[in-house]
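Let me begin by handing over the structure; questions about it come next.
FYI, not all chains are in this one, though none of them got moved.
Chain nomenclature is as follows: A and B, assigned in order of appearance, with residue numbering initiated at 1 for each chain independently.
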Amino acid sequence: MSFSKKMELLAQAIIANSWVLDENQVERFINLLIKSKNVFIVGAGRSGYVGRAFAMRLMHLGFTVYVVGETTTPAIKRRDTLVAISGSGETESIVHIAKGAKKQGAKIGVITSHLKSTISRLSNVKVQIGGRETAQLERDYLVRQIRGSHEPLAPLGTLFELSAMVFLDTIINELMYRKGKTEAELKKRHSNLE
Amino acid sequence: MSFSKKMELLAQAIIANSWVLDENQVERFINLLIKSKNVFIVGAGRSGYVGRAFAMRLMHLGFTVYVVGETTTPAIKRRDTLVAISGSGETESIVHIAKGAKKQGAKIGVITSHLKSTISRLSNVKVQIGGRETAQLERDYLVRQIRGSHEPLAPLGTLFELSAMVFLDTIINELMYRKGKTEAELKKRHSNLE
């Protein structure tokens, strides 16, 4: 299989994940963001980088947004929201942080493949994004796509992470639209010290 | 347009970018990685997070890989490679770092939308990944997709960043395949302190 074809297959799996989205979950997630005083983002490893990419765009949109663990992130409070990104919903450090946020009275929104996970149970709003385990179509396409290989096209959490990134950029578009923000306004807030 | 449909369109644009990949460029990029003693990754803003997600998987594969600016990143040397991720190819801080790497005799590989940019001209290997400006199909689909809106579906560098992320995860798959690595081996190197 050509390299180009493999890349297409990965993106096809993201599309498969767009088909199974629950629009009610998405709507609740958007409302949660809009109603929050401050938004805090957390994720471990690659999910953390997906979260940071999302946080940066929220800042461009004018949200007051912090990444948990960065230098100038203040205390979370009652009217704030923690957005946790965790494919398994079981990452221990994130479970710990979600419990901490709940204790402070903050709301929690989770992006995860597993609606019954520990983090999901702590969350007010849950959006399910398929990982390798959840979408039959993905399993068929990806896990043994390459003839003779028993290794997956997308190892470990890759499919969740890619799908979450595209999903969260679609959230950004939706927020631009609802808040009537232009690309020019986003650009004005974009870091000018690079 | 439904949210789900918007997410699908974003992923479609990634697919459009997979179609226009130059397989010779990709082959040279893979060889550059395989032959390097150490790989250094650099990118600004969201491209930096895409680069970090790639760096993490390279580590899982057994590469010696560093992110420029992280704590324990050592000096770059002659047999090393700098991988720069920059849609415009003009991000000033990255231009500066690429010049520094070149001065040390390191090779440079760039992932960019612009093959004639400043960083591209400094690079030994260039892979072009479409951004909003480069793919006609993307422009048609995305820039004014939403009726009545003059704002793009994917603001600023979003399309480049998403496409670069999927592209680099395809590189990871290709490296797994060529080096005969299993998912189990990747998992063994995965951080166990999360």
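Going forward, a residue touches a chain if its C-beta (ideal position, glycine included) is under 8 Å from a C-beta of that chain, and two chains touch if they have at least 3 such contacts.
Remember, it's a predicted structure, so these values are computed and weren't measured experimentally.
Novice: Fill in the total copies of the single sequence across the complete complex, 2 being in place.
Specialist: 4
In this text, only the chains that are shown with their structure count from here on.
Novice: By how many degrees does subunit A turn when fitted onto subunit B using C-alpha atoms, rounded in steps of 5?
Specialist: About 180 degrees of rotation relates the two copies.
Novice: Could you state the distance in Å from the CA-based centre of subunit A to that of subunit B?
Specialist: 20
Novice: List the residues on subunit A that touch subunit B in their complex, please.
Specialist: Subunit A residues touching subunit B: 2-8, 10-12, 14-15, 18-19, 21, 23, 26, 44-46, 49-50, 52-53, 56-57, 60, 91-93, 146, 149-156, 158, 161-162, 165-167, 169-170, 172-174, 176-177, 181-183, 186-187, 190-191, 194.
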